[in-house]
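With one protein chain withheld, the remaining protein chains of the complex are depicted in position.
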Amino acid sequence: MKFRRGKLISLLLLICFAVVSVAGCGGAATEKEPVTTGEVGDTLRLGAIYPLTGPLAKLGQEEQKGAQIAADLRNDAGGINGNKIEWIFADAPTPEAGVSEAERLITVEKVPVIMGSYSSGVAYAASAVAEKNKVIYWENSGVADNITQRGFKYLFRFGITGTSLGETTIKMLRDVIAPELGKDPKDYKIGVIWEDSSFGTSVGQGAIGLAKELGYNVVFTESYSAKTTDLSSLVMKLKQNDIDILIPTSYVADGLLLFKQMQELNFVPEAVIMGGNATQDLKAAMGEKINGLAHSDITQPRTNEAMAPGLEAFMKEYKERYGSEPYSGHVIRAYAGANVLFDVLEKAGSTDADKIAEAARSLDLPLGSTAAGWGVKFAPEGDPMMGTNERAEAYGCIWYKDEIFTVWPVEGQLEDVEVLVPWPAR
Amino acid sequence: MEIWMQILVNGILTGGIFALISIGLTLIFGVMNIINFAHGEFLMISMYLVYWMNVKMGMDPYVAIIFIIPIMFVVGLVVYKATLNPIIERSELFTILMTVALMILLQNLALMLWNADIRSINIDYAASAIGTENIRFGITKIASFAIAIGTAIGLMIILSRTWIGKSIKATSQNRTAAKLMGVDTIRTYTIAFALGIATVGIAGAALAPIFSIYPTVGTQFGTASFVVVVLGGLGNVPGAIIGGLIIGLIDSISGFLLPVGFKEAIYLGVFLLVLLLKPNGLFGQGAAGGGR
Amino acid sequence: MSYIKSIINNKAKLFLTLIAAVAIMAMLVPASAGNAFIQNMIIMMLLWAGLASAWNIIGGYAGQLSLGHAGFFGIGAYTVVLLAVKLEVSPWLGLIAAVFLAVVAAVIIGWPCFRLQGPFFALATVAVGEVLRILAINFSDLTYGTNGISVKMEFGLGFMLFREKWAYGIMAIAFLALVLYAVKKLEKSRLGYYLVAIREDQDAARSLGVKASRAKLTAYMISAAFTAIGGVIYAQYILYIDPDSVFASALSMQMVLMTIVGGMGTLWGPVLGAVLMVPLDQFIRAYFGGSVHGLHMVIYAVILILVILVIPRGIGPTLSDWVKKYDKKAESEGDRI
Partner (left out) sequence: MKPILEVKKVSKLFGGLPAVNNVSFDLAENEILGLIGPNGAGKTTLFNLISGYHEISKGDILYRGHKISGFLPEQVCSQGIVRTFQVVKPFGEMTVEENVMVGAFCRTADPNRARVKAQETINFVGLDKYAAMQARNLTIADRKRLEFARALATEPKILMLDEVMAGLRPNEVDDSLELIRKVRASGITIIIVEHIMRAIMTICERILVLDHGELIAEGTPQEVTSNKKVIEAYLGKEESADV
């Protein structure tokens, strides 16, 4: 190994590469001056981090659409204090990418606010960077509870937590499914299963927690890997415990595999209440067999306008642009969350983090005042769940005539939806 | 008792799927010592092709197999010639890394071209099953089991009867000796790789009705197929069938007795045990062992 | 020219200060402009250079293709964070525990797996990496499972947690310098010669008295120890770890790719690989990430394929070969450089 000359040469090469890469990226990513909302007519640049590649890409891209529509509609209506809104989107499929993109948005693009992030892991890592740099992190969709349990001053979570998603599956059972089947919820054998990511875990635990609190009979709980090629052994365990009410929390692909194998193995529970992921792909795959499947999920397109003002305007805009129904509730949540963020920025009148935080905390909007139907009241400083929106709750919904309708709470119901159970046999 | 019967049935039918996926790999890995990390991605491509045939031309996935075989054969040829052939002489490290690069490339090409929607072929018999009240056989799973057997037999006939089959076997045993006997090893490798990818194509067609189709679906099948190939012994096609059944049974039984999350860990554990105790696989003649 | 050569070649210490100089210079340039994005990239570049050099010990020098090194990375990250969160142990002690655990894991994994040859050793390490990831997901009462763990926000040297970026820069430089110094020492030691001999022809080496499995195991333990240190630094820097980010097989592949691109079995290969690939990855993502989905990964993959095809032994050795050809031509024409 004694090619001395080679060692010297590659050594010099390393030096010039390091310098070039530094100078190169120094130039390529020249910092842009921050814009305060003060000057009318300027552009207000806001950052947004979503997983736009990798396994979570589908819903990351949906939330991106919601943010874009919100900005365009707001710009048509005069923007924020006369400033035009411009989103700078960043792709972060992993927590590590979340950190580097947050760094770029904060120091190079000089954004005052970052909205994110669909994946809880990315939300976790990127919000820590924002907090360290005194930049507002506006989380719409990360559901893992622990995101807002770190006492961050500049972190606000507009969307619901996993626990709330889980609890609504039990409320659906108590207020909608059990009365429909004419049975006392305590008589049911409940099975709670979830895919083992932070999303599935927090929803599953939320459901189990409330069920036990209400004294319901949870006989079987288990998690599985979303990347599994076979769930028949899990279905056999459900059969063995003769589960009446199944509460699965899964992404679309594993959910489909589960439902197919349930039918193959002739396992027919009284009702299935799925945690989240009521999406068009699910309907496309199951066709009319999907009717009767219940979900606890974020706001669905078919929700009463009384409870979700501005939803119809959004639906119209989405159909015009993409020529189809929204893929799922995720785009609505992003749209509603973005609008609330714009209101907060307008109220704060500046890009200073403390002013924005103060404006956000001062909001006190009742339920039914945003396009997602939620209110806005962020848990105050010092609260263990500081930054969580206390007026955001998951809704119960059910597939009826090949479309998904909100049925719980009652104010959200569009028309008299016929709750069809038992589900898969139909 | 009937539950255990059903578990065994599930194990065998899932085993059929594992076997079908692994036949292509045992040919490529067995003959050319290439660990193909993009194996799952070729499966994904074939699933997408079958999906478009079903959606655009209304063709049933199992009928589509006839078109999938030649198409995937060509895909295998092109990919091998463009990326693997130039570096086949180098150490296996480079071929492994090339397949990793291919994995990244194919996944993201699919994401770019067909976006990230989660698609599935909803043919009416997709979820139906036959059998008694408690012992059910999924139609699509029986079909994939039969296709696995058929593909294995077909491949064995090609390997033993045809001229190209013999040259593939010769090259896999000893490349230099085969070269001395006038076997054009470059052509043999190209055809062996293409044949392997065509077999993966068949697997894709058989799995399309069972699984959803999205750019990263391939990653699900990666590790399991390596386990099956090593269990069955390198390049041993019947071994891949039996290896697949064993892994299928382990998957079904361990999934029932233990929390489902540990399934994969268990058959990876079995894989490590086999590698250490019987390095040549249960039946194969691969040279996994390090001698003394 | 020859004057510089004489200094550089014989003074190991000088070589060490050179790395530090290069890295600090790279740090200071953006530090003044407060450009955290560049600093973040430099830190990741140094961290990855250290990790790739650690892998190089077992992969490059000993030729043992370990594709499960993310396992040691994950052990390092989880040990330090769990000790801090559950037992209030300072990360510096956690670091020592992490290195110890990684070495123990290396022995448990290495001893059986080294009896396997070529692709089977590689596959065994992939399987081990996957098993570790699955255990981290499913033993949630110990590892908090997929919820992941966040490092407590207590800043200060005692907690190995800093507000300023350059502090992490120093830690990353120290890590890289430590690994490169160890590799340089290894290269010149008996173990170093033995490892290369094993890579070239294990049977011949054993017939000359080289205790092959002991040498490979020692190299594996050293490599695991440094990879675990890398895991500790990653955890203290990113402040959040979960099974899929620290045990991901993509991490193992990344370490291998950088060493290959830079030049396997050479001192400078992995560093060169990291210096090229980390900025490349972050730049393409920054430019193309937001727009066409997946385009930046396609570009990354295509560049990777081209590099593997065009450069047989990695950029470092290939460049030094060109330089030698240039030298021979220069010598033959009499004008020595």
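Chains: A, B and C, in written order; residue numbering restarts at 1 for each.
Operating definition for what follows: contacts are C-beta pairs under 8 Å (C-beta built on N, C-alpha and C of every residue); 3 or more make two chains touch, one makes a residue touch a chain.
Since we're looking at a predicted model, the values are computed, not measured.
Student: With the full complex in mind, choose from C:F139, C:F159, C:Y193 or C:Y287 the residue touching the hidden chain.
Tutor: Once the missing chain is taken into account, the touching residue is C:Y193.
Student: Which residue among C:V210, C:A228 or C:M258 touches the omitted chain?
Tutor: C:V210
Student: Which positions on subunit C touch the chain that was left off?
Tutor: 188-190, 193-194, 196-197, 199-201, 203-212, 265
Following the convention adopted for this analysis, only the chains that are shown with their structure count from here on.
Student: Which integer distance in Å separates the CA centroid of subunit A from that of subunit C?
Tutor: Averaging C-alpha atoms per chain gives centres 35 Å apart.
Student: Could you check subunit C for residues that touch two or more other chains and list them?
Tutor: Counting only residues that touch two or more other chains, subunit C contributes 134, 137-138, 293-294, 297.
Student: Could you list the positions in subunit A whose residues touch two or more of the other chains?
Tutor: Within subunit A, residues 53, 57, 61, 196, 223, 225 contact more than one other chain.
Student: Could you list, by residue number, the parts of subunit C that touch subunit B in their complex?
Tutor: Per the stated touch rule, the residues are 59, 65, 67, 112-120, 122-124, 126-128, 130-131, 134-135, 137-138, 253, 256-257, 260, 264, 292-295, 297-298, 300-302, 304-305, 308-309, 312.
Student: With touch defined as at the start, can you tell me which subunit C residues reach subunit A in the complex?
Tutor: For this pair, the touching residues of subunit C are 4-5, 8-9, 15, 18, 22-23, 25-26, 29-30, 33-42, 44-45, 134, 137-138, 140, 145-148, 150, 153, 163, 187, 196, 234, 238-240, 242, 244-245, 248, 263, 266-268, 271-272, 275-276, 279, 282-283, 285-286, 289-290, 293-294, 296-297, 316-317, 319-321, 323-324, 327.
Student: Touching residues of subunit B toward subunit C in the complex: what are they?
Tutor: These residues of subunit B touch subunit C: 29, 33, 35, 83, 86-87, 90, 92-94, 96-98, 100-102, 104-105, 107-109, 111-112, 115-116, 215, 223, 226-227, 230, 259, 261-262, 264-265, 268-269, 271-272, 275-276, 279, 287-290.
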